[in-house]
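This report refers to the structure that appears directly beneath it.
Missing here is one protein chain; the remaining ones are kept as they sit in the complex.
Order as written gives the chain letters A, B and C; numbering starts at 1 within each chain.
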Amino acid sequence: MKQKKNLQNALNHRASIEVPSHPMYLSMIRIFLEKLLKLIDIQTLIIEDIKSAVDEACSNVIKYAYKYSYDKTIKVYFSYSPKEIVVIIEDYGEKPQDLSFQGRDLLDLKPGGLGMHFIKKAFDEIVFKSSKKTNKLKMVRYL
Amino acid sequence: MKQKKNLQNALNHRASIEVPSHPMYLSMIRIFLEKLLKLIDIQTLIIEDIKSAVDEACSNVIKYAYKYSYDKTIKVYFSYSPKEIVVIIEDYGEKPQDLSFQGRDLLDLKPGGLGMHFIKKAFDEIVFKSSKKTNKLKMVRYL
Amino acid sequence: MEIKIEDQKNIRILSAMGEVDMHTSPELRKHLLKAVKDKIPIVIVDLKEVSYIDSSGIATLVEALKGMMKYKGSLKLCSLSERVKEIFSFAKLDKVFEIYKDLQDATIG
Partner (left out) sequence: MEIKIEDQKNIRILSAMGEVDMHTSPELRKHLLKAVKDKIPIVIVDLKEVSYIDSSGIATLVEALKGMMKYKGSLKLCSLSERVKEIFSFAKLDKVFEIYKDLQDATIG
């Protein structure tokens, strides 16, 4: 109850975090999201799904946009309204060749290709945009 | 040991977080610092001192720079080298009249005036700079 | 932070749980000022479950202490974690407050 009241006082629920593109920092992004989503009283199940999805998307940035170079930067923007949660992941790495980002068929047993499924499980809208300098993956979860 | 090796791989240890200027978000800044400082193997005592100091400095931003308006923004920059930890707190609020930021005499028993003492306990250098748009408090802890 | 209240004869025990900071200390303050208003003779603040306290939490305790001094009430703190103890000693408040090892000591002490 108290949390909810305070929530209304805080007019803008925007937050962001920027960390190096080293996998050791992925746990920081997860805890950032977990704390944030708990503060605004989101259900545990949704919190877990969003944590997994953003973690996968950031792992993909390290793998594909940065080709495992660990001294670059990943930025995660978060915003909340009673209608939706928006997460934007920004990197300054390579533009992808193919924008389809297909995960593998889940019934085809092989390692890999699961990340996109986690992303689609947590989010209702997924939009990828590349500009000259940055790639942005915008993900929206309806509430 | 493993952590230390990974540390060397991650060339730049820079990270930042931006949250609304509502006190409910102070706990996010603390957890951000705690996680970060643990990742780079800083001693618990130093972690606790830095958490307290940054928390106090951010509370002061809410109180003095933003005069308790909760819909503004606080940004905390962090960087680490084996020599030092640097934390910069940035706000877009009022410029202070008096830059001395004196805490009260600890032997004078009254509520308030403790924050600056926590800040000086944790950090060796404290520099405040105001420009047209932002205030920046830069705090350096030697290692 | 959450606060549990327990009344025994002349004693009110306020057990705080969580982190006491600028966001949560107003809740602690509300309960302490109520105790001062009610002129409760002995107030014990049990800090066993408090992992963090900032200057606003400490200011709140100092304010209550000064309020209770006026009617010669007694404010006791107990079960401080190592970190919270260190903060009190750094703020030179370990001599100002009556600090007890645990709730039992605070109740009989």
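Quick note on the criterion: a contact is a pair of C-beta atoms (placed from the backbone, for glycine too) under 8 Å apart; a residue touches a chain by one contact, two chains touch by 3 or more.
No experiment lies behind these values; they were computed from the predicted model shown.
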item	value
Which displayed chains the unshown chain touches	A
Identified contact with the non-displayed chain, of A:I17, A:L36, A:I62 or A:L137	A:I62
Candidates A:S27, A:S79 or A:S130 - the one touching the absent chain	A:S27
Those residues of chain A which, in the complete complex, touch the missing chain	22-24, 26-27, 30, 48, 51-52, 55-56, 59, 62, 106-107, 109-112, 114-115, 117-118, 121
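We adopt the following convention: only the chains that are shown with their structure count from here on.
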item	value
Cα-centroid distance, chain B relative to chain C, in whole angstrom	27
Centre distance in Å when chain A and chain B are each reduced to the mean of their C-alpha atoms	26
Residues of chain B touching at least two other chains	22, 24, 27
For chain C, residues that touch 2 or more chains besides their own	23
